[in-house]
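What follows is a structure written as C-alpha cells; I'll ask about it next.
One chain of protein is taken out of this complex; the other chains stay put.
Chain lettering (A and B) follows the sequence in which the chains are written, and residue indices restart at 1 in each chain.
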Amino acid sequence: MSTSNPSRRRSFTPYFLIAPTLVFLAAFFAWPMVQGLILAVHDDEALLPLVAVASVEGDRTGELSQGAAVEILGQQGNTVEGELTSDLLTEQWFRVTAVGTDGAAVDGWAPETRIRVRDEANDGTPLAGTVRPRLGEGAEPLTDVLAEPNERAEVTGSLDDRAEVEITQVTVLEVWFNVRGESNDGATIEGWAPSRFITTFESGEEGRVDRGSDGEFTLRFVERMFNDRFFSPALRTTLLLMAIILPLQFLLAIGMALIVHSRLKGGSGWLYIFSLPMGMSDLAVGILFFAIFTSNGLLNSILDLFGLIEEPQVFLSADTRGWIIGAIVLAELWRATSIVMVIIVSGLQAIPDETLEAAELFGATYWKRVRYIMLPLLKPSLLVALILRTILAFQVFAVVIALSGGEIVTVLANETFRQYFSLRNNNVASAYAVFILLLSLASSVFYLRIVRTQDELASR
Amino acid sequence: MTTTSPTVKTTVEERKPPLTLGRIVTYGAAATIGVWILFPIWFLFSLAFTTPDEVRSFPKSVFPFTPFSTETMEFFLTASGVGAGLVNSLIVALVAVVLSTAIAAPAGYAIARYLFPGRNIFRLTVLAVRAFPVVVLSIPLAVLFIRANLFDSIISVAIMHTVLTLPTTLLVIASVFASVPYELEEAGQVFGASPWQSFRHIVLPLVLPGIAASAVLTFVLSWNEVFAASVLTIENRTLPALILASLGNSSPAFQFAGGFFLMIPSIIFMFFIRKYLFNLWGQVSK
Partner (left out) sequence: MAEIRIENVTKVFGDFVAVDDASITVRDQEFLVLLGPSGCGKTTLLRAVAGLGMADAGRIMIGDRDVTYARPGDRNISMVFQSYAIFPHMTVRENIGFGLKMNNASQGEITSNVEEAAELLHIGDLLDRRPNEMSGGQRQRVAVARALAMKAEVLLMDEPLSNLDALLRLEMRAELKRLLREVKATTIYVTHDQIEALSMGDRIAVMKDGLIQQVDEPSTVYAEPKNQFVGSFIGNPPMNFLRGKVHMASDSVAVAIGGSEIVPSPELRDAVSSFDGRAITLGIRAENMGALNAQEANTVRVQVDVVEPLGAQNLLTVRVGDDTLKVSTHPTFPVSPGDELWLKFPADQIRWIDPDSGEVIAGGTS
C-alpha cells in the first residue's frame, strides 16, 4: 500500500492507535479460534476421576471413561460445586437444637434421612421436627448430631428416637456415589464421584458414567464427521459447485471488467449495475432464484409464454438434483461475480494508459492487448480474487438452503450448521469448521505455490 | 497558422470515427449483462408488490406488477417476529458500525501515517482475518458466548459482525487516510495548529466521506449476514436469521417480500459507495 509520506519518527503513538484493534481481535477472534480448534479434538467430558473420600480434596484413585458401567456401593452428601440445578441429586441437612439423650442441650447437624419435618414456615422453610425412629433389628437406637453437615465430622451429641428438635438452619448437599468400575486399562477401581456424572439404573445399585469432568484429546469427533452420512455428499457438492462456478465466474468477471474498463457512455452507471449484486444478502439472492425456479416461478412462466411446456415443471425437488445444482450455480454466478469484477477493474485501473497505448501503437489488436498485456499484469489481482472466491465458495450456505432446503443438496457450511444447531454437537460442528479452515488454507497455499512456480519458470 | 484566439468551433464538420463492430459488440454485451443483473431484481420487486394471490398464481405475467399492491409487503412486515427482527437487525448493524469504526479508525490512521516495527505484520494479520471464513469463526464464538451467558443476545451477533467487518473497515479507512497528503497536516502545524487541531480541521473533513462509505459498507455486511446470526441466536433473531429459519414453513409471499426487503439497503447504499469499492481492493493486490 502506498502511504503518503508516513512519519518516520519513532514513537509509541501507532501502538496506542492499533491497540484497540489488537485487543478486540485477540478477544473475539484469536481466543475463540483457539477454543474452537481445541473443541474439535478435545472431549471435555471424556473422563470421570474417582477420589478416595467424598470430597473434592480426596486423593484420586483412578478414572472411569464416559459410558463405563459402575456398581454403586454407597452414597453421601457433599457440598454442591457450582450452581444448584434442579436435575442435581441432592440431600438436605438440618442444623438442630434439642435436648440430648443425656439431658444436655445438643446443637449440631443431622441429614434429612434422620429428621422428619413437622412444622414449616409459610415459605416452606422447615422450623421443627422429630428424629426418625430407626427400624429393624440391631438398629442403633440413637441418632448422632455432627459438628458439620458431613458424615465424617465430629459427633457433638446424640438424640433419642422421636426426640423433638428445633431446626435453625438448612443446607443442601449434592449426593456423591461410592462406585466401582473398570478403568480404561482394565483395572477395577473404586472411589467417590458426584452423582451428577452418573446415571443410576432402577435397582439403584448399578449405573453408568454419564459424562466426565475431565477432558482428553481425541479424534472421535473428527472420525464422527468423516463417518457422518452427509459428510461426503456435502464435500462432493461443495467441490463440484466450486469447479463449475469459479471458471465461469472468472470468465464472466473478466468480460464485465473489460466492458467497464472500455469507457462506454454512462461509465459509472454500468459499474453500478454490474456491482449491484455484490452488496446483496446471499439469502435474498437464494430466495430470488427460488422465485425463478419454483414451479409457478419465472422460468416456468416464460416457458409457458412460448408454449414450450404443457404444465409447470418441477425443478427443485429430490428428483431434479441437477436442476438444483444448476440453480445454485446461476445464483452464485449472479451474486458473487461482481466482487471478482471489482477486483479486476481495480487491477485494470492500475495499468497506466500509456502502457496499453504503447501496445496498441506497436500493433497489438485488442485481443492481443488483453492476452499479452492486461492478463499478465492482472495476475496479482486475479490471484487475490481467486483466493477470496475459493474461501467464500467453501462457505456457500444460504443460497443452498433457499434452493434445496438443505436436505436434497447439502454443503459443508450447512453440515456445520446442522451439527451445531439441530444435533447440538459443538464438537463435530467445530470439526467441520476446522475442516473448512484447512481446505481454505490449503487451497490458498496451493494457488500461491502455482503462481510462484510459474514466476520461477518464467525468470529462468 | 491562424492567429485568432481559440474558440469553440460550432461550424467544424464533425467527423467521428465510424462505430466499429467491436464497439457494437461491447455495447451489446454490456446491455445483456445489465439485463441479466437487473431483470431478476425487477422480477422479485414485482412479486413483493402484488397481491399474495398473484404470487401463488401461474403463469405469471412477465411484465409484472399486475395488479400492483402493497398487500404482499404488508403481509410480510406484519407477520409475527418480523418487527422485532427488523429492530434487532438495525440494532446489530448500528452497534457493529459504531464499534468497528471506533476501533478501526485509529488503527487505519496508524497504518497510513506511521512506519513502525510490526506495521507489516499487523497489516497482514488484518488481511488474514478479513479472508477468514465466517463459518469457521461462528461456532467457537457461539460456544464462547454460551460460556459467558451472552448466548441468544443480539450483542453477541453485533460483536461477531464487528469481527467480520473490522478488517475491511480498517483497510478502507487506512487507504482513505493515505490519500490525504501528510504535508497537509504538517502545513496545518506549521501555521500554528496543534496536531489534534490540524487533524480535526484539515484531515477529518477530507476523510469523512470515505469513513462514511466504510460505515455504510459495514451496515450492509451486517444487515446481510445470516450464518453467524443464525448460529448465535434462537429467540432474538435478526431479520435474515428469522427468514432463514422460517424458509421451510412460510408462504412464498412471505419469502419473496422478505427477500426483496433484504435487498433494499444494498440497492440504495451501493449507489453511494460505488466509488469507494476500489479502495477495498486496490491496495490488496499490491
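Just so it is clear, a residue touches a chain if its C-beta (ideal position, glycine included) is under 8 Å from a C-beta of that chain, and two chains touch if they have at least 3 such contacts.
What you see is a predicted model, and the numbers here were worked out from it, not measured in a lab.
*Asks:* Thinking of the whole complex, not just what is shown, which of A:A364, A:L383, A:I408 or A:L441 touches the missing chain?
*Replies:* Counting the whole complex, the residue in contact with the absent chain is A:A364.
*Asks:* So which of A:T113, A:S268 or A:T355 would be touching the chain we can't see?
*Replies:* A:T355
*Asks:* For chain A, which residues touch the unseen chain?
*Replies:* Residues touching the hidden chain, for chain A, are 352, 354-355, 357-365, 368, 372-373, 376-377, 379, 459.
By definition in this document, only the chains that are shown with their structure count from here on.
*Asks:* Residue numbers of chain A touching chain B in their complex, please.
*Replies:* 1-8, 10-11, 13-18, 20-22, 24-25, 28-29, 31-33, 35-37, 39, 252, 255-256, 259, 262, 264, 268, 270-284, 286-292, 294-298, 300-302, 304-305, 312, 334, 342-343, 345-347, 349-350, 366, 380-381, 383-384, 387-388, 391, 394-395, 397-398, 401-402, 405, 412-413, 416-417, 420-421, 426, 429-430, 432-434, 436-437, 440, 444
*Asks:* Going by the contact rule set out above, which residues of chain B touch chain A in the complex?
*Replies:* Per the stated touch rule, the residues are 22, 26-27, 29-30, 33-34, 36-38, 40-41, 43-44, 47, 56-62, 102-104, 106-107, 109-116, 119, 122-123, 125-126, 129, 131-144, 159-160, 162-163, 166, 170, 174-175, 178-183, 217, 220, 223-224, 226-227, 230-231, 240, 243-244, 247-248, 252, 255-256, 258-260, 262-263, 265-267, 269-271, 274-275, 277-278, 280-286.
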